[in-house]
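Just dropping this structure here.
Shown here: the complex without one of its protein chains, the others still in place.
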Amino acid sequence: MSLLEVNDLTFQYEDGTSALRGIDFTVEEGEFIALIGQNGSGKTTFAKSLAGLLRPTTGRVVVDGIDTARKGVIKELVRRIGYVFQNPDHQLFNNNVYDEIAYGPTNLGIDDPERDEIVREAAAAAGVREALFTEHPFFLTKGLRQRIAIASTLAMRPKAIIVDEPTTGQDYRQSAEIMTFLTRLWRDEGHTIIIVTHEMPIVAAYAQRVVALCEGRILLDGTTRDVFARPDELRRTFVKPPQVTRLAQAWGDPGIASDVITVEELVDGAVSSIVGRSSASPAGISGGTDPASARGPGRKGQ
Amino acid sequence: MATNSAAGSSGRIWVVEEGERRSPGIIHVVMMALFIGIGIVVGTLGSLAIPIGFVSAFWPGQAVQAVGSIWFGAWGVIAGMFFPFISNAMSGSAPIPVSAAYLPANFIQGFLAVAAFKLLKGDPRLLTARDWTIWVVFGVLVANFVGAFWGTYVLSWFGLITDQARIPALLGWTFGNSIPSLIFGSILLKYVTPMVIRSKAFVKGWWA
Amino acid sequence: MARSEFAKKTLLGIVPADSPFYAFHPVTRLAFLFVLSVTPMFIDRPEINLAIIAMTFGLFWWGRVRMSDLKKYRLLLVTVALFMFIVAYLAPGDKAQLTPVRLVGLTLYWEPMRWAFVSYVRLMAMLFGAILYFSTNRERDVLVGLRTLRLPFQVSYVAGLSLRSAGMFMEDFATIREAEQARALDLDALSLREKVKLYTMYTVPLFAVALRRADEISAALYARGYTLSGRPGTGGKRTDYLRDKSVLRVRDWVVSFGLLGTFVVIAIVSRTTGVFSIQASPLIGFVEQLLGIG
Partner (left out) sequence: MNAIELSGVTWRYEHAKEPALVDVDLAIPEGEFVLVIGPNEAGKTTLVSAIKGLIPNSITGVLKGDVLVFGERVESIKPPVLAKQIGFVFADPESQFTALTVEEEIVFGLENVGWPRETIGKRVEWAARITGVEDLLDKPPYDISGGQKQRVAIASVIAMQPRILILDEPTAMIDPLGKDLVVRICAELKNDHDMTIVVVEHNIEAFAPLADKVVMVNEGRVERVAPPREIFRDLDYLLARDVHPPQVSQVFGRLRERGLYRGELPLSDEEGFASWRTLPEGAAR
């Protein structure tokens, strides 16, 4: 059984707008997925449907055997799939950080020694220092509030976590921190991660599978490399692959793979291509094949 | 936590510190408008959740009036006067002429709370028993009594209740409405005030 | 999410864009609001107020308002009626001057009951007039209407912003609810005490969002050259480009003045004659006959 099974899902808003028009989709446990597509393509609606926050107009969403349309399954669902909203202000209800993280477990009926342990664990995992436990979330920075929101979701120990625009409005360091953290959850703790994002460099560096939505339908679904290697179809979703991928594709050099997605990969390709073509050039040999440079920042192991 | 630094020094919150420049600004007008918006939402949803119509006997809107006035001074009082027009109409609680007749009650329900807090130097974060007393007596009981006094007069004037029913209606309204005011208003003061007092929209005097 | 072209989201619901109401200038629609919700003040005769209610429902239908949006008022209709009749039953006033009626084993007094009925019908007529207005108008319609009436810019600006922010807070509310659900809160399984606690959970984020928004909007207003006085820096008056752009057509003048004229006539007739009084009501007369009251 797959973790998530979606059959012919449609969703219509109250005013008659169709946001999703027949989606079939499966997620296996342990995947790292990026949902991409332009504004209004239905990404957020789709993600909320996956988490059971929106009920399908027609079709079915089954999370780990539980149909999200059934009544009274909220507590079952949140243990399987967590959803982190885009704006932390909408999801921080409590007067201090500790209560905020403890809120979900409390609703699940978990009591104190165990709850306390869970809170500390979730906070540590999300990089929220215990010194902040008594602070009012409202006065903290946006990056920190985002992490508190993630910690609050983690505290319910879901198998899968959906994060809506984790890096919007964050700089490289903060984005990298959040993404590295999600990667650790994915790799070390076996969580399934789904992110909704506009940032292609983030997708390239972290996601394993990319799902591109266009007008409420899935247009592309494949490994990150495969999807970025199809610029023509991507253009229909108005998404551009990262600049290095575009360069590699434009150069069309047989020595450079057309599916590179990081600066390091392209530099290595370029270096070996140059070295390969002109072995006479001493400059080329000197710095040519330094294996250490093959590591990317935050790039997961191959 | 910075918000607790004034604990034990009730009333200091209203003191304008030396060198502190306070004058009415765009932020106050904007906050007033947003507060009317909040009032419309709370008033409408509150009325629809407990649909007893024009009888404002269980209406969280009064808490919004009182608390808004405590936070935003005259701007909050004005907001509290006008949002019921729209929330009453949208929730089907009272038509526009009845809302217009309620106007003085709306004023009183907000004004009494803020006047009591400023004159008696209460702290809206409800830090001491004294703060609580000021809130419960003036912000809840007296404000609701005066509001109900006027409100029942309006109701009998419009023929919505008989004259003989005024006294029981007055008592019912006062105590009935004190419950949501107390619960909802206390929650707002306790939980939201720490955020409000750090905002530029917070009003120490009457207008700024 | 881009909304479809077919629907206009009004303050209270969704109305198709081709609703005939949109053929009228917003100020004409304000005239509808005023006349429908104030005229019943001058009318006691229940059959006329019932006719106004019927007409209002006709306008709902004609304006293509989704009738299911009106369902939320059903309970209110019942509770308000119950309240008024129970008050009239329990506190009828000075019984010596009233006419007792025995009905299904209860002793009622006719005058307060009659008055409760008359007031109830009047109240409903006024209410549905206002509900019709909020069901068929968007925030901007209200605003254009107010600006056409030459209200000072600050007043119409505050009105517009508060209506718009009410809409935004409604959306925030919906998102906060989803966020609560995402944190395992099962509304159906809550006790009353927990529901009260839930109210806090709603208000904290709602106010947090409001406070941030107030800062942002006021910075934006400053950046766009808005001052508290609303006067341009060069002195003189603020231009009102939009008001001058939306045109009142002949139809608007005719309908507005027709409505207001009718209102004035009804008010005068009501004050000078007994045409709209209870005494003139055949319906009341018929019921009195039925009950054997002279």
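To keep things simple, chains are lettered A, B and C as they appear, and every chain counts its residues starting from 1.
The rule is simple: contacts are C-beta pairs under 8 Å (C-beta built on N, C-alpha and C of every residue); 3 or more make two chains touch, one makes a residue touch a chain.
None of the values given here were measured: they were computed from a predicted structure.
Screening A:Leu9, A:Val78, A:Met179 or A:Val271 for touch with the missing chain picks out A:Val271.
Within the set A:Pro56, A:Pro88, A:Gly104 or A:Gly143, the residue that contacts the chain not displayed is A:Gly143. Remark: the omitted chain is touched by one listed residue; of C:Thr56, C:Gln181, C:Ser218 or C:Ser270 this is C:Ser218. For chain A, the list of residues touching the undisplayed chain reads 37-40, 141, 143, 168-174, 176, 198, 200-201, 238-240, 242-244, 246-247, 250-253, 263, 266-267, 270-271, 273-274, 277-278, 281, 283-284, 286-288, 293.
Counting the whole complex, the residues of chain C in touch with the unshown chain are 2-3, 9, 138-140, 143, 157, 160-161, 164, 168, 213, 216-227, 231-234, 236-242, 244.
Note that in this section only the chains that are shown with their structure count from here on.
Averaging Cα coordinates per chain places chain A and chain B 44 Å apart.
Multi-chain contact residues of chain C, defined as those touching 2 or more other chains: 200, 204, 208.
Multi-chain contact residues of chain B (touching two or more other chains): 191, 195.
Residues 24-27, 29-38, 40-41, 45, 48, 51-55, 79, 83, 86, 89-98, 158-165, 168-169, 183-184, 187-188, 191-192, 195-196, 199-201 of chain B touch chain C in their complex. Residue ranges of chain C in contact with chain B, taken from their complex: 11-12, 33, 37-38, 41, 72-73, 75-76, 79-80, 83-84, 87-88, 90-94, 112, 115-116, 118-119, 122-123, 126-127, 129-131, 133-134, 154, 157-158, 161-170, 173, 196, 199-200, 203-204, 206-208, 210-211, 213-215, 217-218, 221-222, 226-228.
Chain C meets chain A in the complex at residues 1-4, 6-7, 9, 14, 172, 175-176, 178-186, 188-189, 200-202, 204-205, 208-209, 212.
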